[in-house]
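Quick one: structure below, then a few questions.
Apart from one protein chain that is not included, each protein chain of the complex appears where it belongs.
Should a chain be cited, it is by its letter among A, B, C and D, assigned in written order, with residues numbered from 1 in that chain.
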Amino acid sequence: MDNVLLFRFEIIIAALILMLLVMSLRDFNTKVTAFLGTMNVLLLVNFLIGWLPMYTGSYFSGFFRTTDLIVFEKNILNLGILLISLTSYQWLKKSEHRLEFYFLMLSSIMGVFVMLSSGHILMLYLGVEMSTIPIAAMSNFNLDEKRSSEAGLKLILSSAFSTGIMLFGISLLYGAVGNLSFDSVIANLHPDMLTLFAFTFILAGFAFKMSIVPFHLWTADVYEGSPIAVTNFLSVISKGSVVFVFLTILYQLFGGLKDEWLYAISILSILSMTVGNLFALRQQNAKRFLAFSSIAQVGFVLVGVAGASVMGSTSVVYFILIYLLSNIAAFGVIGAMADSTGSESLQSFKGLYKSNPFYALFMVVALFSLAGVPPVAGFFGKLFLLTAGMNSKLYVLLGFAGVNLVLSLYNYLRVVKYMFIDEAVTTVPPLQRNRQLTIALVTCTIGLLIIGFIPAIYQYIDQICRM
Amino acid sequence: MNSYELSSLLIVALPLMSFAFLVLLSKQLKPRVAGIIGTLTLATTAILTFYVAAGYFFGFGMENGAYVHHIALQFQWLKFSDNLSIDLGIVLDPISVALLIVITVVSTMVHLYSLNYMHGEEYFARYYAYLSLFTFSMLGLVMAVNIFQMYIFWELVGVSSFLLIGFYFTKPSAIAAAKKAFIVTRFADLGFLIGILILSHGAKTLDFFVMIQRLTQAGSPYLAHFTATSFLGLSTLSWALLLVFAGGAGKSAMFPLHIWLPDAMEGPTPVSALIHAATMVVAGVYLVARLFPIFAISAPDALLIIAYIGAFTALFAAVIACTQTDIKRVLAYSTISQIAYMMFALGVSGWGEGQTEGFTASIFHLFTHAFFKALLFLGAGAIIHAINSNEMKDMGGLRKALPITHITFLVACLSISGIPPFSGFFSKEAILSAASHSNMLVYYVGLFTSGLTAFYMFRLYFRIFWYKPVQDHHNHEKHTWAMNSALLVLVLGAAFAGLIPFGSFVSATGSPIILPFNPSFSVVPVSFGLIGIFLAYFFFSKESDRADKTVAYFGGFYRAAYHKFYIDEIYLFITKKVIFNLIGRPAAWFDRTVVNGILINGTAVVTEAGSEAIKPMQSGKVQSYAMFFLGGVLLLVALLFIQFM
Amino acid sequence: MNASTVIFYVLGSLVLIFGAMTVFSQKIFRAAVYLLFSLISVAGLYLLWDMDFIAALQIIIYVGGIVVLIIFSIFLTQRSGEKLPPPIKKRLVWSGILTISGLGLTSWIVYNYLFSASTLPGVEPTVHNIGEQMLSYSKYGYVFPFEVINILLLAALVGSIVIAMKKKEIKPTDETTHITK
Amino acid sequence: MIVAKKELLIKSIALAGSSLQLVISVIITVLYVQLRQTGTTDQFLFQSSYVWFAPLKIYFSSGIDGISLAMILMTALVVLAGVLVSWKINKQVKEFFFLLIVLSLSAYGFFITTNLFVMFFFLELAVIPKFLLIGMWGSGRKEYSSMKLALMLMAGSALVFLGMIGLFYASGMQSWDIQDIAKLNIPIATQRVLYLLLFTGFGVFTAMFPFHTWAPDGHSSAPTAASMFLAGISMKLGAYGCLRVATYLLPGAAQELSWIFIILASIAIIYGAFATMMQKDLKYMNAYSSVSHVGFIILGIAMLTKVAITGAVMQMVSHGIMTALFFAAIGMIYDRAHTRQANELGGMLKQIPFIGTAFIISGLTSLGLPGFSGFVSEMTVFVGSWERAGIFYRGATILAAASIVVTAVYILRAIGFAIWGNITNKEFLKLKDATWSERTATVLLVVGILIIGLAPFLFVHLINLDTTTIYQKLISNVLVH
Partner (left out) sequence: MEQVPLSHILILSSALFFLGIYGFFSRRNMITMLMSIELILNSANINFIAFNKYLFPHQLEGVFFTMFIIVVAAAEVSLSIAIIINLYRRFNTIDIEDTTTMKY
């Protein structure tokens, strides 16, 4: 029984996948509202079950393990898919492939869970693949759109390439340590040439998934081309989960190479922040804009990672939670805009506050959170990252982080300016509202507004990170 | 607090209350009521002043045969540090009491006079408010116990002067004059302020009397480093005192800071009488007198400089006065010249036994000058009131039309020309005598100036009241009872104030001295005065071309003097051209272009350029992306290896 | 030099030569065939190292599955025998620089690295051993990844079908049975 | 009609709220003074502390000393005046007053907290409302100005935060609290870096040269209340930080490096004054003059003598009220005449005497007329600065003092052009004088100016203990190398 509890997340997801298969046999998904409603309820149940008390430990000869932190991370991601499901309601109602969408999304999240719980590099590899391959299919889901298939292609080719490189690295690491279970790697790791070489290749593979500069170039194109729900999933779940894994990899798996990777990480961080922000500066497409913004955000995450301390991992997890809410809210609003106006251009946001004050307020909270403006939660997230980053005394990194705070503020304020200050070019009609989207947006917004004022959350993360 | 102290407090407080009252209720009160309230308050003040003065001079002021300062009130207003604080208070000593009398009397008369003169003005109540404010500030200045208190009231005086000069605030020339007066004196005050800072640091106090004590006692520890030569052969103390004097020079319109005073005549004429003749402009003299012991004992070189500046200004202003045609301007230059008299009188004075008569003479002249100059201005005001013009060419033969004005004006002219037995004679006599005892150069300049004074004053007199009568004048002394009574009161002072044995009341050390009166000495100055009067009679008693011919003879010099020796133009050049174009404009340009343009907007431009520069990276081509990927990996490997090795 | 080494070098060169021809060939169909040969040579290498099972897998999945799929897709999208458009020169230069420097670096590292071999007794990579481990969940048991990969395959299949088929209907296959847990 | 009623309700709530703030501030002041009179010598009174982020040692701890109390009073006054002046706002009323309240809350929070992180939180909280206020209700180049302001302030706050993290690490990651950090002996090398970071960062908020350029543009575009806020309170956040954080917590570096800021302050004072002289737009004029005036604050803080610090604090409060009045007067004129160009105006005193007088009073305060607050604070700064012997410090003081002449020039020019003179524009003959709300606001501010100007001893008494504490810390500093 304990074991079953250990796999609780995975079992539920697997059950859902199975259920979807059964549903597809019965053509249940033709009853759109009922289907989507059921899915949302199930995802909510899934999310709630995640909070039940939990056993921790490892199983399957160490291939699978779980800790409080991993449980918490999975819970965050469960919340993410629930919210994404809610925000994409309108799109799914129109899409022909809503069942497949859920199927692939659940498969992907299954891969993510496998990756998070992995105790062996093989599982890590499988998890990465499993979380990516369905997304590639999903990003091609607007089957009639050129951009969508281009996005799918770019994602699958780039990701195959990056996997190839990562695998080559893993193979060399295997040669160096002899066994790829985490315990063995940690025990046998020596900082030598081959290990470093292999480490870099593996790092690049994960950096690719997190879209760290210079491995990020696929990001913007794929984000732009994919359906908004998929972009949302990519930017939030996919990226967030890899950030969690990244912590495990760097702090535990390659903790022995800390002196070496610290420097590399800080350079990657500087590059990501700067390049992401500089590109975001020139974007007019909302999704592309958020793509570059998310690249910059990862740069900030790396500042915390470079802290190489408990505070580092705490602040990173905390930040991802906030980042998840902010991005989902932003994409939710963009999706609503795109549904109503058919435009994803930032220009179409002009004068939004006058025509749709609620959407504008949701958006502004999300953007402020991304920019790190108080009292929104992103402020705390970002500052804790910086505080943690100070631990390694990488002053140049912090300096760049400071510069990029300003730069990113400009980027987000540009959108705020469109919404609040500029006059509308063409009047935005009052957007359609549906309950699901509103619930999601309200949840995100409330979350963003109060997280900073509920210290218990941070405290809890701190506590589980210390274990 | 005895009745004298209470009275002295009331002396300061009443004008302030009057000011507050009039400002707050300026709309509600009828103009006449406001004027009467102002005037009555001031009259009360004057009466209190006489009460206090009597009490001081004939009662509590004298201790051991010398007048001592009596602090009627003192409280700490702003504490800087343990030894530095701004105290506000009231001091009664001979010079302050003397000035109190001058201020309250003249001010009362001006208030009274203005009831007629300013009748019908739109902002009548405000005018009285400003007058009260000025009077309050001036009284506060005079009764200051602390050098910073003096500075505070000094500034307040400046601003009331500013407001009053700019009373006709819709007139561009009045605005310009008000600004000029304020800015020039402000510039001078900067010197005062720095002087105070130096003094405060040297003496470790801001209290006048403590400071005087610390900086005059032989062997005082505060003096040790202070009197050492520091810069250009003068000691730090001398520099400090000269900087303080700069402030005084600004207010008292000493050369080269005199340029504001003639322009200040743009204000209403009674204002000119009060502020720019009798009271405020003598603040500089009062300031030097206040610090006189320090000057005389510890920094005689500074005093000498003051003497020379005073002498030069006296002559310089007198020369210009001879050429001006606007009667108020003539009076203004005359004021400059007379104040310069007082200034050099202080300058030639010393400290030791028998050497301090200059000090007494200076204050004496201040006293008498206040009466006759106020009288002159008010007389001029009456004339202007009657014919609505300031220019001499519009005047002539006004004897009949303005009899009271004529008589009083004549008395004042005689007085300022130093003709016995009018008051000016005694004070000027004392000054010249003091100068002749210590510095002959200054004496000769003073002597010549007194001749010039007689000349230009009587030029004015003859030109207005004799010469060719003008036909057309409007207000034949109608509704002028208040103006006339003010003139009549002041004429008493102008005529008889000289008879006061001033030396027994006011002296540098406090112990009474006797001002020498020597008829044989008086012959020369008086004859200079008479020559001046004669010359004026010769040129101006009747319409003739004598004056023009003489002017033609002087040619260039006359033009230079007529244009006030182009000092204004030089100032204008420095301010408009040099400061605006060389400092102000470049500063503004630098700010917009360099600081904002390059530093701040430049950052934005660089960022945009950076964004543009890395644009090709995102080419949309997967293969290029993959190449960046591999390149990144290889560089990272190289980096790690370098780090590792 | 014995036979096995000779075979190794022969096979190794075949792998590289066919690989190079795959990469450089101007005709896409030929490229696919060269890839096939290269993969078969790799399988030969596995056989040489007594990895029979892997070699079989290589042949079955790669040769029988992947290459066939690729050839199908070539037929669907391209006329065979058509020449490929020439690569872009500038990119070739950069790819050359990057790959050659990368190869140099990698070779230098692996050549100079002293690998430490395990002294423990070996396990024969027989089908029996592999099968046993594959389904065991005790130590060295790979049942968990094995099950995970089922879902992966299913997802890939579903995705492929959705994308490649024009109609939305999917008929799930029997593979559903694998995902019970 | 309904909308109008609702707007009135919102305005009334804002008014009631800000009046309440003032009342509470006054009550706190009274309590504070009573406590001090009973001999309480704690550095901060009314201390309280709530856990916020315990693992990071972030506590919402508050405490009030004389300096912060003075700031709070000033804030309350300016906020109330700001609300009153904005009475006529009719566009997006709810948002406007909401943002104003957020601004005021951030200012209060900043002044009362003793925890650096919380302080930073409130410092940043104030940035975005300013952006929106300028952007949504502003005029002219509002987009450029608001963006520039937000970015420059953000850059400043980034520096501040880096410095604050540094202090946190210097405390061994044990505390963000000012009182705890003040007890540390931070190595001088660390101090230098942190001092420069913090002082520069806060300096940006204070519009310290050469980081002042947000001020002229920001003010010129901002609506009246926002200008009042920006110059009146927002700049003081920075100044307060320079004093309380940069100088007080890093005494060693302050002694070594304050010369840098003395130079910058002197430049700002003189150069700002000259630049002001050339401005035609009244708001630009006052903005530049603010640059010059806050130069006195920086100078006072950087001079590191007790008197100078006292003067700096006085100048903070004085400038806060004075400049708010100035902006209020300019705003009132602009609302009516629709121009702020000095040469296009004229005769305001004749047509709208109340506003004209308000302008003159603020002008006279600005040029340091005794009786108004500007004089006492400037003089205290001068006297304090003069205590620093040495040609460099003396030179800086003289330079600073010289600015009073330039100040007189530009203030009088402005008065001469805009307020005095004849009405040149026929349109101006229709202008109406101040409304009741504007009158109340003006009177409030003038009373504030007069209280400090006439009874500075009250003020000095209020902050004396605290400036002494700061000064003691500065001179008792033991350098750790």
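Some observations on this one:
Here is the rule we use: contacts are C-beta pairs under 8 Å (C-beta built on N, C-alpha and C of every residue); 3 or more make two chains touch, one makes a residue touch a chain.
Remember, predicted model here, so these are calculated numbers, not experimental data.
Of the chains displayed, those contacted by the omitted chain across the entire assembly are A, B, C. Of the candidate positions A:Leu5, A:Ala160 or A:Val310, contact with the unshown chain belongs to A:Ala160. Considering A:Glu10, A:Glu100, A:Glu150 or A:Asp339, the position touching the chain not shown turns out to be A:Glu150 (whole complex).
Against the chain not displayed here, chain A makes contact via residues 122, 125-126, 129, 133, 136-137, 140, 143-147, 149-154, 156-157, 160-161, 163-165, 167-168, 170-172, 174-175, 178-180, 220-221, 224-225, 282, 288. Counting the whole complex, the residues of chain C in touch with the unshown chain are 1-2, 4-5, 8-9, 12, 15-16, 19-20, 22-23, 28, 31-32, 35, 38-39, 42, 45-46, 49-51, 53-54, 57-58, 61-62, 65-66, 69-70, 72-74, 76-78, 84-85, 87-88, 91-92, 94-96, 98-100, 102-103, 106-107, 110-111, 113, 115-118, 120-123, 125, 129-130, 133-134, 140, 142, 145, 149, 152-153, 155-157, 159-161, 163-164. Residue positions on chain B in contact with the hidden chain: 615, 618-623, 626-627, 630, in rising order.
Keep this in mind: only the chains that are shown with their structure count from here on.
Chain D has its Cα centroid 70 Å from the Cα centroid of chain C. Distance between chain centres (mean CA atoms), chain B to chain D: 36 Å. Residue positions of chain A touching 2 or more other chains: 193, 197.
Within chain C, contacts with two or more other chains are made by residues 105.
By the touch rule above, chain C contacts chain B in their complex via residues 91, 94-95, 98-99, 101-102, 105. Within the complex formed with chain D, the residues of chain B that make contact are 76-81, 84, 86, 148, 151-153, 155-156, 159, 162, 166, 169-170, 172, 175-176, 178-179, 182-183, 186-187, 189-190, 193-194, 197-198, 200-201, 580, 583-585, 587-588, 590-591, 595-596, 599-600. Looking at the complex, you find that chain A touches chain D at residues 311, 314, 368, 373-375, 379-380, 383-384, 386-387, 390-391, 398-399, 401-403, 405-406, 409-410, 413-414, 416-417, 420-422, 455, 458-459, 462.
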